[in-house]
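All protein chains of the complex are present and in place, except for one that has been dropped.
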Amino acid sequence: MDDPKSARGVMDFVGVSRTALEVTSLSVNYGAIRAVQDVSLDVPRQGITALVGANGAGKSSILRALAGIVPECHGSIKLNGVDVSKLPARKRVIDHGIVLVPEGRGVFTTMTVRENLELGLLIGDRRRALGATTTFDLEEVYNLFPILRERGDKRAQYLSGGEQQMLAISRSLLMSPALLLVDEPSMGLAPQLVRRIFDVMSNVFAQHKVTVLLVEQDTKIALEIASFAYLLERGVISLAAPSAVLREDPRLKIAYLGVASTILSGDASDNNRGNR
Amino acid sequence: MTPYVQSVFTTALIYSLVTMGLYITLASGQFSIAHGMLMGIGGYAGGIASVQFRVPMILSLMVGAFTAALFGVVMALVLRRTSGVLLATVTIAIGQGVSLTAANLNSLGGSQGYFGIPLTTNLAWASGTALVGLVGLLVFRKTRLGLAMLAAGRDETVAQSIGISILKIRIWGFLLGGLLAGLGGVLLAHNNGLIEPSDLSFANEPLFFIFLMVGGLETPWGALFGSIGVWWLQELLRFGNSGQFLIFDQADRYWILGLVMVITVIVRPQGILTRKPIVWNPTRRSFQLLGVLGLFRGRRSDNTS
Partner (left out) sequence: MTYFTQFLIDGLAIGSLYVLVTIGFTLVFGVMGLLNVAHADLYMVAVFVFLGVAQDLHFGIVLGAIAGIAAAGLVGALLFWQVIRRIDRNRTLSMFVATLGVSYFLENLVAKFVQFRTEAVPPLFQSKFYDVSNLHFSTGQIVLVGSTLIIAVGLSQWLRRSNTGKLMRAVSENTHLAELVAIDTVRIMAIAVILASVIAGIGGLLVANTTLSVNPFVANDVSLKMFAVAVVAGVGSVDGALVVGLFLGMIESLTVGYFGSQWETVIGLGAMIIVLLVRPQGLFGKRLRVG
């Protein structure tokens, strides 16, 4: 299962592919820097797949390449069998429903909470007109995160970090995503808040059958809600396995050694000592 | 050389000094568009020195250069918290404001300009001063300060992180820019016999940009070549003072220059004539003429300057 290409075969049913996203030999360059090298991965339909790895491994670069907003990338990106790798970012969103919740605070801070959500609805309406199936309305989103209803007329800059993250996720849901790319939703948030957001995410994604590729540094929580996971190390996929398997793999912890050992829980560092 | 040819070269060399001033201010990373104003201030100061105090030309030049440089420094200090396009915009406003104020000051001759300045400028003065300016800039680029300035001009944050004081760089950028533009202004005033508020106006400012864009933004040579080249081009468009050239008459040359400028920015944002810096390597005592006129690109020609 270490070879990502063999993982692909396992997931295919006869006739109907369970694979929503199929990435083959993706590379991302920033000038002379090669951030992502020859990455291939699959995201099954209607499930959460995690992409984990240390800081600087190239996780965001992959998501940004899928969304079509990196200056230079190569390789093929197929969503439901259609190659979208040559399409501009806008078309990927509107025609194919590839929606990225970016790293950090992906909200328009000078606009109100409601206006931020309306921007999502505007695209959602167009996607529904094109026949998109995953649909959300404002009411549902408000029920998921009631705080957003309360803060409707406030500018997003006055929200807390967690509330901004909820807003960004909600806006993306309103866009009727066929593939939701979520980049480090936990970044800079208090642990209890991370827990809450992840609970809501896993519930709502399962209920509404959203296809998700989740990038996280916090492997523990990511592997809890994902069914399958990839480990990225310095731009290369080094492991691909069901979450339950990856969670136990010692190589996962080694990948974080030195780079991000501080974010691992206390017992992890003990394990690391054992591995040395 | 006929007097006509001499006079065209003289004017081009005068403008080349202002353009060199623009070059060095831009190279320091300060996007200032007030060099016409600095030129005019030098012109007024030098003109007044010549008329009121009857000082020799060399002293007029120094007075003009000093005054304009001082004004430049004041601008650098006042605008130290402004940068980028906003700085550019603000310098335009200041230039235009100074021009309009000059037009309203009767002691400076009002909108008629300041008259009766002796016609001392000739080709020798112009080329001599331009040479001093050019060599001065080439040498300055090799000094510690010059290198720091060029580094800061490329990237202020990097420069700051290696301990270069941005305020100091800014002050020097405006000081040298004012100095060179002031020299040009004194020569201009002594070439025309007067200096007018309209000389300071923003309306002239694009001209210096055209010179520099065409000549190339990377080296002082660009300012020199650009000024001479473009000034001759517009003389040709003028077709020797009268008559028509193809379908154009002489009123057409200005908008043609504007068009040249826009196209240059789009097609070759670093300028047409020179692109890479002309590197003077003192250890090898050679000029490496890289990219001058496109003829020498990649080739090295030895030349003792």
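Going in written order, the chains are labelled A and B, and every chain counts its residues from 1.
Everything that follows uses one rule, which is that a contact is a pair of C-beta atoms (placed from the backbone, for glycine too) under 8 Å apart; a residue touches a chain by one contact, two chains touch by 3 or more.
The structure presented is a predicted model; accordingly, all values stated were derived computationally and were not measured.
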Of the candidates A:T110, A:Q192 or A:Q207, the residue in contact with the absent chain is A:T110
Chain B positions in touch with the non-displayed chain are 31, 33, 78-79, 81-82, 84-86, 88-90, 92-94, 96-97, 100-101, 104-105, 201-203, 205-207, 209-210, 213, 251-252, 254-255, 257-259, 261-262, 265-266, 269
Where chain A meets the left-out chain, the residues are 67, 69, 89-90, 93-94, 99-100, 102, 106-111, 115, 118-120, 122-123, 171, 175
